[in-house]
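Provided herewith is a single structure, encoded as structure tokens, for subsequent inquiry.
Left out: one protein chain. Kept in place: all the others.
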Amino acid sequence: MSSSSTVSGHLAASGLAEVASSEASLRRFLHGLPGIDAVGLQARAAGLGTRSIKTTAKAYAIDLAISMIDLTTLEGADTPGKVRSLCQKAKNPDPGNPDVPHTAAVCVYPDMVPFAKDALGGAPINVAAVATAFPSGRAGLPVKLADTAEAVAAGADEVDMVIDRGAFLSGRYLEIYELIAEIKKACERPDGTAAHLKVIFETGELVTYDNIRRASWLAMLAGADFIKTSTGKVTVNATPANTLVLMEAVRDFRSATGIQVGVKPAGGIRTTKDAMKYLVMVNEILGDDWLSPDWFRFGASSLLNDLLMQRQKLASGRYSGPDYVTVD
Amino acid sequence: MALFDYAPAPESRAAAGDIASTYGHFIDGEFVESTGSEALKTVDPSTEEVLAEFAQGTEADVDRAVAAARKAFTSWSALPGAERGKYLFRIARIIQERSRELAVLESIDNGKPIKETRDVDLPLVAAHFFYYAGWADKLEFAGYGSNPRPVGVAAQVIPWNFPLLMLAWKIAPALATGNTVVLKPAETTPLTALRFAEICRQAGLPKGVVNIITGDGRTGAALTAHPEIDKVAFTGSTEVGRAIARTLAGTTKRLSLELGGKAANIVFDDAPVDQAVEGIVDGIFFNQGHVCCAGSRLLVQESVHDDVMDALKRRMSTLRVGDPLDKNTDIGAINSAAQLARIQELTAAGEAEGAERWSPSCELPSAGYWFAPTVFSNVSATHRIAREEIFGPVLSVLTFRTPEEAVAKANNTPYGLSAGIWTEKGSRILWMASKLRAGVVWSNTFNKFDPTSPFGGYKESGYGREGGRHGLEAYLDV
Partner (left out) sequence: MSEPTTALRLDVYKTYKLFVGGKFPRSESGRVYEVTDRKTGEWLANAPQGTRKDTRDAVSAARKAFGGWSGATAYNRGQILYRAAEMLQGRRDQYVAEVALSEGLTAKKAAPLVDAAVDRLVWYAGWTDKVAQIAGNANPVAGPYFNLSTPEPTGVVGVVAPQGGTGFSLLGLVSVLAPVIATGNTAVVALAPGAPLPGLSLGEVLATSDLPGGVVNLISGRTEDIAPTLASHADVNALDLAGVVAEEGPASARDLEVAAAETLKRVLRPESASHDWTTAPGTDRLLTFLETKTVWHPMGM
């Protein structure tokens, strides 16, 4: 992971350090990004969605997808018991089948972080906490900072923050830039390490692909380690097309700055078939460098069971059923 | 080796149904043997395996087919439009039912990827019949007078690049307007047309309304020169189009031609660049570049030339070349040895003339006819690869500085079939579209087709339109 000083060094080297020096300059930059033709973008995403992933490729992709899941519970009804159960599933997704990989992380509300840490013990599974007045982001900066600090203090390895979509849609980009930069600071731990920062755009509320591209660059300039489509709490969550925009953004950002940023589609990805489409996009848009849980995640809950059923089918040749995977 | 390597995902070859070892013609509702003894072979261009033998149509065969069409014309043209339409609706439906079979057969005979026959060719074929079926009883409202009449017997000669789709473009409007047809498929791709003959029988189409006669250019010449035909519709090379126009000179026969192209795909500095790159790729690598309206000349604004080239090369590196029946194949086989030789000749000329050649590393199968996707940069307007139609997966890149220059370069060709414009500026799109001398202008998209949308060229790309309301005119006496 790049330290903040290295990031600013890269930005300076690529001439992007001054972009956020003023609202006007930031606005000029974001509006100077190439436009996106919606129909062409959707056609490209749909085209990649027709790839046929079979046999060995499917087996590889299923295990990769499992290992990329941020297994998520974000309910008002969450309890320590529910979170503990989720963590067991993350560690050992298919009880009868120990060679199934564990998920990348569990994703919970900040107050659930201690229970998750406890349940995971020493397992190499991160705890991600949604913070900054998730999902709406409608709170003042001190509240968001406190929310983040609490999660990090409780041991969160990753922080999934939301941007202020109201500010974005009214053009107050610098405010969002500064928010992200502040949260990034709040992610720092006393020992000098920092929780990974994922920035959620809530693409369904940004509506246009041009906005999503601008939000992506805005977040990356401000120091996001990952960019993430959605909270899972609105009507339109991750789609192949809006995730494609994020992928193009991280690809272009690395070309421009040398800094690699991760991508996380979240919400609405429920089937193996869906997951395959996203992995095909990672493969063909971003390539090998992003084909790992360090750089690509699925924010999902029910997806895991479908992947497990498909995995069982591949192994046995028989279709599996919901009674053969665990309810958590 | 890549981390995520797609395993083979082959479509079943058996889905193509039975391919006979030899085929005759389809005349007057029957499959008949040729009066001659000469047979041609059609091969799977991805393996060079012989798929079937078929008849080289003789003048006597052409006579029989034209006579059958002439005889059928009387009753077919007298049939109420609504009934003619119902036959076409039936055909459209049977094509939908049998679309997997036809897609696989087309891929085998032509070499194009199953992804395209399945997702592009066959859906468009069915849609074309469905569209013109609906016109059959509405011709008096088409804007060609209150009493539009059929022309008579149409001689139709089609190319090998979209065998069944070109058949649909020819037969659907001809039949809807009350004409009868004699159609000759290309000599490298006769199989789907012969399978279509079976569909005509399943649909109960009256005998002689559709006649399919196979053979090479000699058969085509005999058909288009036949004294008893009333109309010729040809899609193919400009050279053959010229010859047909000469043949019909001084007669009363009607002619529509859809010929070659050397389309400019113009990318401005404010283009939606990711979609533009997709459009460039789709424009020249769709169907191995065997497309008359292919965007074979990329005109890119100098200020973004390097960025666009980088993005294009990156994208080309992900193109998958190989087995046409693999569902993940993007680029299939070149249709024939002759076409491959033509592509090789022109690309060699491009190198010799000093253009810079680049292809992604890609392994080509040892048997069959293959050509890697190729881009030439530093191309000058005088280079052969900037002027001649290559009809293969080969892109020539030129630059421009201003919109005027882009228009001047785009129009600087005897062809005028299609053009592409990529810019986010609406008024510039409309200005460019009005200046480009091309029959189809795709702005911020490329290679889109629809039965309702007229297609055809300016200048030496031919005359007449296929598709849409305009497509009726070629088959109506008004």
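Lettered A and B in written order, each chain numbered from 1.
Everything that follows uses one rule, which is that a contact is a pair of C-beta atoms (placed from the backbone, for glycine too) under 8 Å apart; a residue touches a chain by one contact, two chains touch by 3 or more.
Keep in mind that this is a model prediction, so the values were computed, not measured.
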Original post:
Which listed residue (B:Leu88, B:Val210, B:Leu398 or B:Val440) would be found touching the missing chain in the intact complex?
Top reply: B:Val440
**OP:** Taking the full complex into account, find the residue in B:Asn161, B:Thr177, B:Thr224 or B:Thr238 that is in contact with the omitted chain.
**Re:** B:Thr238
Subject >> Hidden partner chain, residues of chain B it touches >> reply: 127, 143, 238, 241-243, 245-246, 248-250, 252, 257, 259, 414, 429, 433, 438-445, 448, 450, 452-456, 458-463, 465, 468-470, 478
Original post:
Where does chain A touch the missing chain, residue by residue?
Top reply: 37-42, 207-209
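Quick note on the criterion: only the chains that are shown with their structure count from here on.
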Original post:
CA centre of chain A versus CA centre of chain B: separation in Å?
Top reply: 44
Original post:
Okay, in this complex, where on chain A does chain B touch?
Top reply: 34-37, 39-41, 43-44, 50-58, 60-61, 64, 248, 279-280, 282-284, 287-288, 291
Subject >> List of chain B residues in touch with chain A within their complex >> reply: 2-9, 115, 119, 270-275, 278-279, 318, 327-328, 424, 444-445
